[in-house]
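One protein chain is absent from this view; the other protein chains keep their places.
Our next item is subunit A:
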Amino acid sequence: MPDTGYPGTGYLIAVVAVAAAITVALRAAPFAMTATLRSSAPVADLGRHLPAGIMIILVVHLLGDVPLGSALVGLREIVPVVVTVAVHLRRRHALLSMATGTAVYAVALALVPI
């Protein structure tokens, strides 16, 4: 399965099933919770601070795959990220930020090919 290097249909079905089951459980969880647990301080605290941190970890994970062979390759990956953040902080429009970042990446990719 994992070490054949390519995902088989059975494995992919399992991936979809596991992800769907956990996602549904998470979405249904608060409706099954007791009132005390719903308003408990640690639950509220995690709810407030988890999302930003998890997203940041994912971004670092995605950038972690970047080969740091040359400064130019590093710049090609970092500059579009910085532009995306800058545009988003200024306009707070998700689609615009993503479109601008991707356009910058397309230009960077043309200047510094893989």
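Operating definition for what follows: a contact is a pair of C-beta atoms (placed from the backbone, for glycine too) under 8 Å apart; a residue touches a chain by one contact, two chains touch by 3 or more; residues count from 1.
The definition used in the following text is that contacts and distances are computed from a predicted model.
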Which of "Ion-translocating oxidoreductase complex subunit C", "Sugar phosphate isomerase", "Transketolase" or "AzlC family ABC transporter permease" matches, in UniProt, the chain that is not displayed: "AzlC family ABC transporter permease"
Interface residues of subunit A (partner: the chain not displayed): 1-7, 11-12, 14-20, 22-24, 26-31, 38, 41-43, 45-64, 80-81, 84-85, 88-89, 92, 94-95, 97-98, 101-102, 105-106, 109, 114
